[in-house]
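Chains shown are a subset, placed as in the full complex.
Here the chain labels run A, B and C in written order, and each chain numbers its own residues starting at 1.
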Amino acid sequence: DIKLAVTTSFHNSGLSDVLLPAIKEDLDLTVKLLVVGTGQALRLGQAGDVDAILVHSRQAEEAFLAAGYGTHRREIMYNDFVLIGPKDDPAGIQHAANATEALQKIAQSKQKFVSRGDDSGTHKKERALWKAADLADVSGQSWYRAAGAGMGATLNTASGMNAYVMADRASWLNFGNKGDLALLFAGDPVLFNQYAFIPVNPELHPHVKTALVEKLENWLTGAHAEQLISSYKINGELLFTFNAKP
Amino acid sequence: MKCWGFCRMNEITQGLYEAARLIFSLDSDLLEIVGLSLRVTLTAVVIASAIGLPLGAWLVINRFRFRRATIAVMNALMGLPPVVVGLLVYMLLSRSGPFGVLDLLFTPTAMIIAQVIIILPLIASISHQTIRDLWAEYHDLLISLGASRRQRIMALLWDGRRALLTAMLAGFGRGIGEVGAIMIVGGNIDHSTRVLTTAISLETGKGNFAFAMGLGFVLIGLAVAVNLLIHTLSRTERASVW
Amino acid sequence: MLQTRLAPADSILPLTLTGAVAKVYGKTIAGPIDLQVTGHGTTIVLGPNGSGKTTLLRLMHGLQRVRKGSVTWALPDTQARLRQSYVFQSPIMMRRRVADSIAYPLILRGMPRKQARAKAIEWAQEFGLGAALDRPAPVLSGGEKQKLSLARALISGPDILFLDEPCANLDGRATREIETLLARAQAGGTRIVMSTHDMGQARRLASEVVFMLGGKVHETGPAQDFFNGPKTPQAVAFINGDIVE
């Protein structure tokens, strides 16, 4: 068996429940999933406590590789981020032209916005978007609430507050406590969310199971994985787009 | 830089350093978080004690049909998982819940409510045990003097006050270190409902282990300070029963 | 002089035991007992160790559950409760100071704390505890504890006072003083029921004797008759300090 650290958003999508049994069947390999924050996943990899990681935070991933903690980065699939908010959309982001405009509308109307606030991949993306919208200083605003929690907890908070929130599509679709929230904005290409697989460097940690990791990587980028990922739907919606290069 | 299998230990040292830095710089964010932690937990302990201590005493002096079962359930509720309590309080306080109109969700009040629920069984159980021994000693006398139920409870609580402190301190400990419930009902919102434990949890998720440890040491230091203060004030260790 | 009785109006007496039985986990430890305590005077309960003296007193006072038969007062139980006092064989000391311990029965009966304490201090002095007022009751000497128990029992001015070997740990002088105080309480209208192993004391105080044996009332009657002409051979033997079984 091997240990794989993944982020909460990936696990919340429910895709792992489809992939893991298939891996077990095809490779006779038990993958032990450690569901943690992005930062924590990287630290687990750095310490050699897991054999590989699957995260979505490009900059952090590259820093991880640059420091020599991983061997290489292999893109597997992407999904996208979406903007969620109250059904009646008081900020009116539904008809925004792009993500930048949507965020500006939220800021102008001073509607409550709940941020992950935990330095995760999603949070980093969100911060980049605010910056792109010339609103880098939102964190001081009273309507901007930094929850400092995982995706699920943040969604629960947003649902409780009836506030705007940015989430990855998979987590949103799998989320059971929607309350009065609805998906209001999606589709801007800047919202794409790339997942990548990084094996831990065996030179630093000789005990990692490099051979098994390689097997897993090949499977994840292979045909069966593509077929499973490309057909994984919730409520008729496709969650992930497979984009691994063979 | 080669890691000799002890680089984690460095993180603990680093944590101690972080703690010292935070304390000596009197970081205003830290003060805010510490203040809220103390406010929430101390309030919860006071409320839970006001209910739990008399409840514990009441269960001692009254014999009724399902007394034994009640006590077992009370003991069992010491095991209430914080996350479940958090969920329950969340549902009750949520806008679509029965108390939604009060708009208490994501406020310190909600956190206090959740902590009271978590601490209460602990305080009630331990005080029940303590008072039971005292009641065995006082039973004949208090009955003989014709003390009413209320007077019996008052006498037991007053004369057992030193021992009951342990119950309250256990409640304080459970509360100050708790994270599952207040995360859900408080939301860990920066400058509003963030307390030490939720901050530690956040930093852990970020992978900032040293900083998380630092906050942890601050929390432990805080708990030690509160305990020392209370022990000193109440002079518990001065005399054995007195 | 100390004023004892608070409400010397109607009395809770007579006390009537009809076939009263005390059991522990199904095992009878005393009874069935038929007995009536009326009017004035002092009833002394005698009997060897383990014969049920304490159990009889506790039955009367309502500390021991009546498992068969009945124990009834002239007034309803709730009223009767506050007008009796009991001095335990091994003194029960609350974790309080001496003055507060003696004041406690008064406070229970609604007297303001300050007034109760003042009266308690007066009583403590009368009982030779003047020097120990601020000492925690649990650290008192054996005899001092007995004195505290007596003061605490008498301060509320009970209609009836039960005493379970109250002078067991007292020196000669204290014993005589207590006997004087008891006599005074009795003169004030307090009925006394007391167990003792001190035959001299029994002779001095008794107006009536209850002789217990094996959990039952073996012989009872006026003190005069009992000490001068006991009816049963066991009582004769007991008075002579002989083996009674």
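What we mean here is this: a contact is a pair of C-beta atoms (placed from the backbone, for glycine too) under 8 Å apart; a residue touches a chain by one contact, two chains touch by 3 or more.
This one's a predicted model, so the numbers in the text were calculated from it and none came from an experiment.
S.K.: What would the formula be if every copy in the file were counted?
M.R.: Only one copy per chain type is drawn, but the file holds A x1, B x2, C x2.
Convention: only the chains that are shown with their structure count from here on.
S.K.: What graph shape do the protein chains here make by touch: line, ring, star, complete or other?
M.R.: Its topology is that of a line.
S.K.: Just how far, in Å, is the C-alpha centre of subunit B from the one of subunit A?
M.R.: 35
S.K.: For subunit B and subunit C, let me know how many angstrom lie between their CA-based centres, rounded off.
M.R.: 47
S.K.: In subunit C, what residues contact two or more other chains?
M.R.: Expected reply: no residues.
S.K.: Indicate the residues of subunit A shared as contacts by at least two other chains.
M.R.: none
S.K.: Which residues, counting only subunit A, touch subunit B once they are in their complex?
M.R.: Residues in contact with subunit B: 36-43, 47, 114, 117-120, 139, 145-150, 153, 156-157, 159-162, 179-180.
S.K.: Which subunit C residues qualify as touching subunit B in the complex?
M.R.: Contact set of subunit C toward subunit B: 61-63, 81-82, 84-86, 88, 92, 94-96, 104-105, 108, 136, 138, 156.
S.K.: Once bound in the complex, which stretches of subunit B touch subunit C?
M.R.: 137-138, 140-141, 143-148, 151, 155, 159-160, 239, 241-242
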